[in-house]
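Excluded from the complex is one protein chain; the other protein chains are retained at their positions.
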Amino acid sequence: MGIEDTGSKGTAGRMIALFTDCGLDGPYTGQMKAVLLRMAPGVPVIDLFADAPAGDPRASAYLLAAYAPWFPEGTVFLCVVDPGVGGARPAVVVEADGRWYVGPGNGLFELVQRRGREMRSFTVDWRPERLSASFHGRDLFAPVAAMLARGDAPRGGPCDESAVRRPDWPDDLAEIVYVDHYGNAMTGMRAASLPGEARLAAAGRLLTRARTFGDRPPGEAFWYENSNGLAEIAVNAGRADRGLGLAVGTTVEVIA
Amino acid sequence: MGIEDTGSKGTAGRMIALFTDCGLDGPYTGQMKAVLLRMAPGVPVIDLFADAPAGDPRASAYLLAAYAPWFPEGTVFLCVVDPGVGGARPAVVVEADGRWYVGPGNGLFELVQRRGREMRSFTVDWRPERLSASFHGRDLFAPVAAMLARGDAPRGGPCDESAVRRPDWPDDLAEIVYVDHYGNAMTGMRAASLPGEARLAAAGRLLTRARTFGDRPPGEAFWYENSNGLAEIAVNAGRADRGLGLAVGTTVEVIA
Partner (left out) sequence: MGIEDTGSKGTAGRMIALFTDCGLDGPYTGQMKAVLLRMAPGVPVIDLFADAPAGDPRASAYLLAAYAPWFPEGTVFLCVVDPGVGGARPAVVVEADGRWYVGPGNGLFELVQRRGREMRSFTVDWRPERLSASFHGRDLFAPVAAMLARGDAPRGGPCDESAVRRPDWPDDLAEIVYVDHYGNAMTGMRAASLPGEARLAAAGRLLTRARTFGDRPPGEAFWYENSNGLAEIAVNAGRADRGLGLAVGTTVEVIA
């Protein structure tokens, strides 16, 4: 997996990827981008997810850990799934395998950290002149992401691991963690963690594995390894979410 | 409020912010951006709102006036909430406190103008070679915004204030003017205009003020000052729109 280097690179090679539950249409993503633009001009910004599971750092953590490693080293992930904004949760920076993650210390980086080979983490001490009570994505995380993207060394104290880590979460999550634009339902399980012949049971249905959509007749449900390595439930030429009654949080059972 | 200057600036420092009811997924925003790109290359474009209240310049006017001042001086706002496109409403440019606003003269800039300290306005005389009957955002407003963003002086005659201004609209609007991605419902009232202990009544519910989400138990409704200064109705870990039955246009009552 990963971006192939078949062509020329940007001079810096840095980019900022947004992983949020903020949506794109409304004012939140735009304001964060305005901050990034002012503080790290010239650094490209990519919308990775704007519809991560709203207010659900646990489901989001499995999604982030599946999609982030595809991006090149040096990428800065600005991550905002932050239901506890304004409360006691710390603000953290994680460096894992050459990529940077900025956001709330609420478990959102748990799987990135657990799967990383080289890893450091910091609490963010920096504070803006004005910090709103409800939008740290704009006021705190975006400025810190911009500083990292332009090459500043991370400033901050050691991370209180006990506040930030979630050792009780499983290595792979047997639940739906995301429903995409087509109605495909991603689980929090890496396909590589499952036996090749595993079947998945969800919402009263038993699903076998396929390679891709066209391998099954229209209307048939199946599971497959999606393009970022997650086990995903889909229906050829149909919507798995509506057809099978799947949503974020639906339990999935592995039948080996 | 405002973007903090903790870092380096872009050479020009200019940006164009889009405030529209056009949506992002479909062809309208993309075509406007293609025009901006051709006519003002190198000027960054930010999506501020693409889901302003559709066809509702009055509600949109309170939203725009709350969010625009956060942006740096020099920002050009390309504003398209234009139900009367192709009809008699004029096309206008407003300069208020160093920011530029381009769009239909249908009241959309009323609150920006009313709250501005230094202000000028023009009617747009410039016309493109081809002007469609239904998409002045692309054919007229985007080119004018691009010209302003690249530093051209505004061209146009004096504005007929009687056609453009809306003196009968209140200073703060006691209605829901926007429902965000999370289901939070923004009113058209600046929180600073309300007594500190004010309660809000909406859809048969009486709501007290909180600082932020985490100050209330999950499921509880409240109001608070949002990150751009508006009084906003929310539910901790829930959706205020569905839970309380709120939508754009719902009346809100202030109980001091």
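Going in written order, the chains are labelled A and B, and every chain counts its residues from 1.
Note that a contact is a pair of C-beta atoms (placed from the backbone, for glycine too) under 8 Å apart; a residue touches a chain by one contact, two chains touch by 3 or more.
As the structure is a computational prediction, the values presented were derived from the model and not from experiment.
*Asks:* Out of B:57, B:105 or B:143, which is the one that touches the chain we can't see?
*Replies:* Considering the complete complex, B:143 is the one touching the chain left out.
*Asks:* In the whole complex, not just what's shown, which of A:67, A:101 or A:122 touches the removed chain?
*Replies:* With A:67, A:101 or A:122 as choices, the missing chain is touched by A:67.
*Asks:* Which of A:50, A:112, A:133 or A:248 sits in contact with the chain that's absent?
*Replies:* A:50
*Asks:* Who touches the missing chain here, A:130, A:211 or A:242?
*Replies:* The one listed residue touching the chain not shown is A:211.
*Asks:* For chain A, which residues lie in contact with the unshown chain of the complex?
*Replies:* Residues touching the hidden chain, for chain A, are 1-11, 15, 17, 23-24, 44, 46-51, 67, 70-72, 178, 180-182, 211-215, 224-228, 237.
*Asks:* Which positions on chain B touch the chain that was left off?
*Replies:* 21-31, 33-35, 37-42, 54-55, 83-87, 128-130, 132-135, 138-139, 143, 146-147, 150
One rule holds for everything that comes next: only the chains that are shown with their structure count from here on.
*Asks:* Need the CA-centroid distance for the pair chain A / chain B, whole Å please.
*Replies:* From the centre of chain A to the centre of chain B is 30 Å.
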